[in-house]
Structures are given as structure tokens and as C-alpha cells.
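The structure is given below, and queries will be raised subsequently.
Only a single protein chain was left out; the remaining protein chains are all shown in position.
Chain naming follows the written order as A, B and C, and within any one chain the residues start at number 1.
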Amino acid sequence: MIIMKSEATKEEVASVVKEIKKYGLRADVSRGAYRTVIGLVGDESKIPFSRFEILPGVKEAFMVETPYKLISREYASTWEPEAENRVINVGDIRIGGEELVFIAGPCAVESREQLFRIAEGVKKAGGHILRGGIFKPRTSVHSFQGLGANGKEGAEEALHWLREAGDTFGMPVITEIRGESQVDLVSEYVDIIQIGARNMYDQDLITRVARKKKPILYKRHFGAGIEEFLSFTEYMVAEDNKDIILCERGILPLGKGKSYFRYTLDVAAVPAIKRETYLPVIVDPSHAAGRRDLVYDLSCASIAAGACGLIVEVHDNPVEALVDGQQQITPDEFEELVVACRGVHDAVKNRRNRD
Amino acid sequence: MIIMKSEATKEEVASVVKEIKKYGLRADVSRGAYRTVIGLVGDESKIPFSRFEILPGVKEAFMVETPYKLISREYASTWEPEAENRVINVGDIRIGGEELVFIAGPCAVESREQLFRIAEGVKKAGGHILRGGIFKPRTSVHSFQGLGANGKEGAEEALHWLREAGDTFGMPVITEIRGESQVDLVSEYVDIIQIGARNMYDQDLITRVARKKKPILYKRHFGAGIEEFLSFTEYMVAEDNKDIILCERGILPLGKGKSYFRYTLDVAAVPAIKRETYLPVIVDPSHAAGRRDLVYDLSCASIAAGACGLIVEVHDNPVEALVDGQQQITPDEFEELVVACRGVHDAVKNRRNRD
Amino acid sequence: MIIMKSEATKEEVASVVKEIKKYGLRADVSRGAYRTVIGLVGDESKIPFSRFEILPGVKEAFMVETPYKLISREYASTWEPEAENRVINVGDIRIGGEELVFIAGPCAVESREQLFRIAEGVKKAGGHILRGGIFKPRTSVHSFQGLGANGKEGAEEALHWLREAGDTFGMPVITEIRGESQVDLVSEYVDIIQIGARNMYDQDLITRVARKKKPILYKRHFGAGIEEFLSFTEYMVAEDNKDIILCERGILPLGKGKSYFRYTLDVAAVPAIKRETYLPVIVDPSHAAGRRDLVYDLSCASIAAGACGLIVEVHDNPVEALVDGQQQITPDEFEELVVACRGVHDAVKNRRNRD
Partner (left out) sequence: MIIMKSEATKEEVASVVKEIKKYGLRADVSRGAYRTVIGLVGDESKIPFSRFEILPGVKEAFMVETPYKLISREYASTWEPEAENRVINVGDIRIGGEELVFIAGPCAVESREQLFRIAEGVKKAGGHILRGGIFKPRTSVHSFQGLGANGKEGAEEALHWLREAGDTFGMPVITEIRGESQVDLVSEYVDIIQIGARNMYDQDLITRVARKKKPILYKRHFGAGIEEFLSFTEYMVAEDNKDIILCERGILPLGKGKSYFRYTLDVAAVPAIKRETYLPVIVDPSHAAGRRDLVYDLSCASIAAGACGLIVEVHDNPVEALVDGQQQITPDEFEELVVACRGVHDAVKNRRNRD
């Protein structure tokens, strides 16, 4: 990291950036109320920091050992008096702000009618952003893989419906990208790109997505430690895209015997991550629960723990859903959940504001 | 399980119980509004159920395969129209009722003065039951093991303080038992006996404790599945002690890299367990978090998920605490937590009541 | 699955395949000594099996519920009298045959000289196939990412060295692919394509790699159950590429306290997987151990458990290695390991042959 003197000129900053590039690294320049700080992106062991310290305008130059720094509150506090929570604006929606944000919709887009019916329900129930899966990650090659599997035309048709439904009901839209070949296509249609848990470790894919400079909803892998999750997030921020919404969705369950839910919701990850980074943190209670009757409980628990929003699977006829029917709730149940979560949010926010 | 006819006489029930004993099993007789049901305790494979079906007063006799049945809502529903939540009364306190119950106090009793100071703080802050560790389970034989390690006299002195502090401030008291030799002694002094996570699997110890017929706070082991937790609970209920408070306190964390908390709070276990059994479920946020600044968040999340109370470590001077200083909160912080939890409880209770 | 009559003609088989395609699925046709069997690839719930049963030449048509079938011994046994182990031929090397196969080389290719020195050592020590990482998956964007990060030219230069070193010392070569953009390039240079643990769940990437019709070394993710591992393997076999070498490399470690190794080698996965599928299974002891002094022990244990080979990181100067120095062994240590493993293989093979 290179900290510039408060009186450093633009030219001096530019000259440091140029010098950094000579060593094959990139520079992340942050101009704050205090001063300008330059984060290095890449293998810092190649950098002779002592040589940088004598460049004009440089106050300090040193190596940072942590695997994530661009996203850390600690790093942000070097150039801003207070490292505040980042608010990501998507249309009128402010993710990470004072109000809770609810993302909802069907696990998989099945038809135009299904999507419009559910979108209407979601909107009425208080939802802000519409989700709908088109490229479905599936364990079995023999399962339904989403309409995205029907060639480019099928995928585009479904993406078009999603865009249309969002516009019709006044909600930004989000869908998941599963492979590099989908990045260009999906980016044209959606407001937020989702990276699923199974792709969390895909450094090539997430880098490519980040370059689109669109907001990204990034899910933690079910086997990933928090440090790993944040380290891989750094890959995207290193592409100069800080609009990353982190999402906890459950980790591998533990212990012998019958399963009572699909994944273990790591609710403590929410406040723990918030203490590390200024990026907003939301929760997906549906995939963690894997059963409809626990979604309400896990949603309330997540908000109580400090999540700034939720992404919930909503279906008007869960029993008939092509994917994950057992965990999707109806628009009515969703509305009840939204009301309860707001009550919980009010109950805990005094302390939150003081944090 | 043997279901008696609604018109079965006491004598017929007694005669079935006698027959069961011949096979080396015990009988758990439940008389409900509907009818009388006799649960078998022991190895059911020895029982010739067809022979029981022809005994006078018997309606049905069949084997139940689940490892827990005496504690299950399903079993309870065979003799009661509605299997309601069990409320455990300890003095004036109702555990499992409408109101939240807060158990709090120091991790370890260190001195009479320390205990009284903290007890006063806990009471003022809204605590209901006083906790204080005397026999401390510790990973290292070279660590402080609690005042219980100072021979019988030392243990008794500490137990006496605990009783006195509880009486002085009007709170029932609870402490942990770690070995069979402590059962008789501790039972004399406390209102609730705690079985710690590490002793969850000790079928001999928990059986012996259950025979004292006192309420038991029973913690889930950090490596135990929910089914195992409930199956071992059945050992105690099989001793005809249904006053068991189940406690989730975190499971083994998962994933590479730095630890951000001590255990993974399995918040979904709370609603999942409540759907299986009528026994009350509380949470210990302190041992799960292992760090002071997450206790508030995990407490609120637990209540939001449906816990009917908490057991929290409170110390007036955490930095100087002999054990677990890093996770104990002050009485002031505890008060703030109590207020927030009540707000959360109000926000979610509509749904809860409908469950 | 559709089982043809033993007397079914080629035309009848072709006609069934054509019918399957009408429903949007693909067909995997296996002609065995017994009969011809057609496995369906895709969402079988769309198929009206009763309509297929009346087509000419069809004996039986039914749905298979398991998420993996094309790779299962059970499925293979429907058309072959004995479902034998698949042997994958790479040059003169037979992977999955009677002899053990040792894949070895540096974690990362660092320079032509380094690679040639190590390749020579590996060959002398008894290695069969040369490995060398060019696109390195790394947790931190700030770490060395392999020579593949130096643009297309850098990557090609390193790939060229790998090919050259393999040819010089008479060893087929293998390297890892991390993203879809590397597939075409890497396929031109190597004999076996490696999919690393972190990419195990990438259904788009692995599908694309499988289409190259080259042998694939496929590593289990450290959070993946065996069923998931085999289910995702099915994605590749569904592309009509059965040359998949499965590789166990350790799963997430469990339990509090100090780490004594990097991952938990799941040695039982080796015999368990072998009972499910005919595909060959090898082990990577280096990444599991994460420390040099355990590589010998884990290698011997893996062979004793029935692995048909190993992939081992070997470096002539581990202390100076750019990546994973702490787990790479020297060519001399590797030779000792090869000798011991052969001894172990001899000691256990009687039973193995009988399996």
C-alpha cells in the first residue's frame, strides 16, 4: 500500500501509478477526505517498497499481508475519516442503506405467465428487486437446467421476460451466471448479476463478471471460510468494481443422523463480515432452509443479526415448481415475512446505528 | 408403543405395565384427554407386540422406530388433542411460556463478592435466573478448573455463595455438573442442573442427573446432529424427568483460514427442534460467539428464530475474568440486549402463536 | 434407461436414439457383450417411458433415479457380463491398470530450467507423467498466479516448455485449467487436462473441457460429498468422454485448535468410489498434507486403500518454490515414496484382484 502526502499532486499520484505498472501490478487509487491511498493489486512481493518511499508525494509505502485489503474497513479508514457502509444504488433501491431490501422471485423462470404472476405478488408483498433463475446450477446432469439450457434463443427469451416483468412492476432484476459464455448476454438484460455459491471460487469467471461494472450479488460457497469468501471478493474489487453485495446462504451441515434442513445458516457470519468490510451483507434463507416452514424463522434471525436484506424464493404454486418446490414460499407468506423482518429491524437498529 | 382403549381401567393399564417389565423394559405412562398411552423404554425388539394386543384394554401395540419418541410432538399427540409446548416452572419463572427467560451470570464463580456484584447487575438488567460455573470443563489440565477443583469444601463454599446470591436477589440458580461424583452435592444447592456440551453424550451421567428429578439445562455437543441431541435427551425423559431445557450453543466451525468466532451458531436448530419436540429451546450466544461484540447480534438472531430464552455470560469486569473474559459482556450491555430481544420477540410472535 | 433386446438391430437402436432427441435429451449408447443399453442424458421426467417400451427392439424402458448412472458399475453391468475397471491409455501409460501410475512435477512452472531439472528428477525416480501448474488457482489476488497470468504469450511459452520437457524425458504431460478461456489453448499442448478442486462444481467449464475428448484428471472439491463428486463427473461422461481420472485430494479439516495438516485426506473415499464406478481413482497427497513430512505416509496409505496412482508435487528446491514450498518433496524423497508404494501395492493386491 502506498499512502500519499496530503499535499500530493495529481501528477505525483499518476507517476506512482505508472511506476507500479512497471512491476506488472495494477493500482487502486482512493481519494478520501484525509489523503489519497494507492492499493496494489497483484503479487506485492515483486515491489521494492523502499524505492517507492522516495518518490515525490509519497508518505509511506509498505506491504500489506492480509489476503483482502481493498474491501476492508481498515484499509478504507486510511483515506476516509470514517469508513462507512457502502450503499449500492440500483434504480431507486439503496442496498446497504437504512431500509431493508427484499429480493424475491421464483427459483427458476418457467414461463412468461408464471414470472409475471409471481412478480406481481412479490411487488404487492413489499419486494424491491425481482429474481428469476435462467441458468440453473444443478447437481445432476439429468435434472432440469433452466430455460438457459434451451440454446441462445431460449435463454434470451427468458431474459427478455425477466426484463419485461421487472419493468412492468417497477423492480430491478437479477439472475445468476454460471459460466463465462453467459456473461455478455446476461449483462445486457439485468441490473444485478448473481454469482452462485458453487461458482464462488471461480476466479476467472468472477473477474470477467466484475469487468462488466454492474452490481454483483456474490454468494458464499457452502464450504468456504469467511476469510476465503472475502479474499475471493477482492478479485472483483481489484477490477475496480466495488458494487458487491455479499450473501450468506448456508454452509455444510454437520453431525450424524437425519437432516432437518439443507444447509447450516451461518448467521454469525453476517455481523462478523460487517466488522471486516464496508460492503453490504444479505442472506438467502431459502437455500439454507431447504424447507418452506423454516424460511420465516431464518429470515427474521438474519435481519436480527444485522443483514441489510434478503433474497427469498417465492412461487405462487410451490408444489408445481420445476426446481426447489419444497423451499419456495407463496407471495402471502412472503408478505408476512417482510412485515416481521421490518419489526425485527426496528427492534435492533438502535444498537446498529451506534456500531 | 401401546395405546389403551379410551375406556381402559387403571387395573388394565397396571397389568400392561407389569407385563412390559417382565421383558426387562420400563413403561412411560401418559394419561391424556384422549386416552392413555404407554411408551416402552428399552430394547423394543424383545417385545412380542402381537401378544400385547390381546391384553384387556389394549387398542394397539406396535414398535416405534425413531430413536426419540417420548419427547416428540408426534408421540405426545397420541394422547393429547394438541401437543402443547411444555412449560417448566422454576420458582416464579416459567421457561417455555409466553415471556422470554434470561439466564445470566459469570462464566466462573471467582469469589463471593464477584458473584454478588454480578448477580445484582444481572437482576437490575432484567435477568431471571443466575448462572455461575463452579466445576469448569477445560481443554487443558493446566488451566483454572473452577472453585470446584478445591476439594469438597471449596466446591461447597462456592455452591453456598451461589444459593445465597440467588436468594438475595430473588433468582433461581443454575450451575454445571461435569462428573458423576458432583451430582448429589450440586443437586442440594441449585434449582436447575446444567449439563455442558462436552458431556452431552454421557449416557451414564445424564441418566444419573435425571433421576434427581430437577430441571435440567442440556446443551447440544458441538459435533452432534440434531437427531443425536434429541436421542440422548430421551435418556433423561426415560427416567421420567420431562423438565429438560434444550440449549443450542454452537457447532464446529467450517472452512479454511482465520476464525472470526468460536463456534457456528446453528440458529436453524431452534425452529427445527421446536417442530420435533414440546420441550423448550434456549440459546447460549456467549460460547458460540467467543467474542463480546457478537453476543448482541447472536442473541437477537436466536430470539428471532424462536428461542424462548438465553443463557448469557455476564461479568462486571470481563478483562479480569479468570475464564472466557473475551466473551463475557457487562451488566449494562446485557440490559441493552434484554431490551432488544424483547422487541424482536414482539415483532415475531404473531407468527409464532399461529404455529 | 432403455435396454434393447439382444437381437435388436442397429436401425432399431438408431430409431430409439432419434425418438429420445425429440424430447430434448441426448442418448448414451453402450454396446456390450450382453446387449445394447441406451442411457438418457438430461431431464428424464420429460420422457414417456411407456411409449418407448413399445418401440421395435426395446426390451425395457424405465427411469433411473440416481444422479449418476453412466459412470456406475451397476449401469455398466447391464450390458457387460462383468463391469471391469476402465483403463485410460495415455501414450504407453495405462491409468487404472495393474501397475501404479505416478504423476509428478512442480506445483508451478517457474522457468524452463526449473521444469527440465525437475522433470529429469521425476523420470529418474520412477515418475510416469509430468505435471506443472501454469494457471494457478489462488486464494489471494495479490499472490503469484502462475506464468499463465502473463498474457497469452506467457502462457504459451510455459505450455511449450511443459510439452518439450515431457517429450525430452518421455513423459505425457498434464496441467490445470481454471477458466473457460484457457480450454482451447491448453488442449493443444497437454495429454491430460486437470480440473482443480475449486472448479469441481463448474458445470459449464467441465462440460466444455469434456468436449475436447482428452483424458481429464478431475479433483474432488474439499467440501463435496462423494455423491456430488460422482454426479458432477456424470456431466463430463454425458459429453461422451469416459476418460476421467478421479482424484481425492483432501476435504475440509474439522475440530478446534491448531492445524496439523491442510486438509483431511478422505482415504476411505478411494475404496468407496471404486465400488461405485469403473473409473480409475488416484490421490493427491501433497495438497491434503500441506507439509512435506506427511507426503510419504499419505501416499502409502492411499495406495494401501486401493488408489491406482498418485499425483505428487516435486521440486528440486522446495524452500525457494514460488508456490506451496512447504508441501513439495525432492526427487530423492519422491523416489523413496515410489519404492514404498510399490511394496504396499504388492502387499494388498491379492485381495484387490479378488474384489
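Simple rule for what comes next: contacts are C-beta pairs under 8 Å (C-beta built on N, C-alpha and C of every residue); 3 or more make two chains touch, one makes a residue touch a chain.
These figures come from a predicted structure and were not determined experimentally.
Across the complete structure, the visible chains that the omitted chain touches are A, B, C. Considering C:Ile216, C:Leu252 or C:Cys308, the position touching the chain not shown turns out to be C:Leu252 (whole complex). Taking the complete complex into account, C:Gly225 is the one of C:Gly32, C:Gly154 or C:Gly225 that touches the chain left out.
When the full complex is taken into account, the listed residue touching the unshown chain is C:Asp346, out of C:Glu11, C:Asp167 or C:Asp346. The chain not shown here is touched by just one of B:Asp191, B:Glu234, B:Glu248 or B:Asp297, and that residue is B:Glu234. Against the chain not displayed here, chain C makes contact via residues 223-228, 231, 251-252, 254-258, 260-261, 264-273, 275-276, 288-289, 293-294, 296-298, 300-306, 336, 340, 342-344, 346-348, 350-351.
Contacts to the hidden chain, counted on chain B, fall at residues 24, 40-45, 67-69, 137-145, 150, 178-182, 198-199, 201-205, 208, 221-224, 228, 231-232, 234-235, 238, 252, 254.
Take chain A: the residues that touch the chain left off the picture are 139, 252, 254-257.
Quick note on the criterion: only the chains that are shown with their structure count from here on.
In terms of which chains touch, the assembly is arranged so that all chains touch all other chains. Of all chains, the one whose CA centroid is most distant from that of chain B is C.
Inter-chain centre distance (chain A to chain C, centres taken as mean C-alpha positions): 32 Å.
As a whole-number value, the distance joining the C-alpha centres of chain B and chain C reads 48 Å.
Inter-chain centre distance (chain A to chain B, centres taken as mean C-alpha positions): 38 Å. In chain B, the residues that reach two or more other chains under the touch definition are 252, 254-257.
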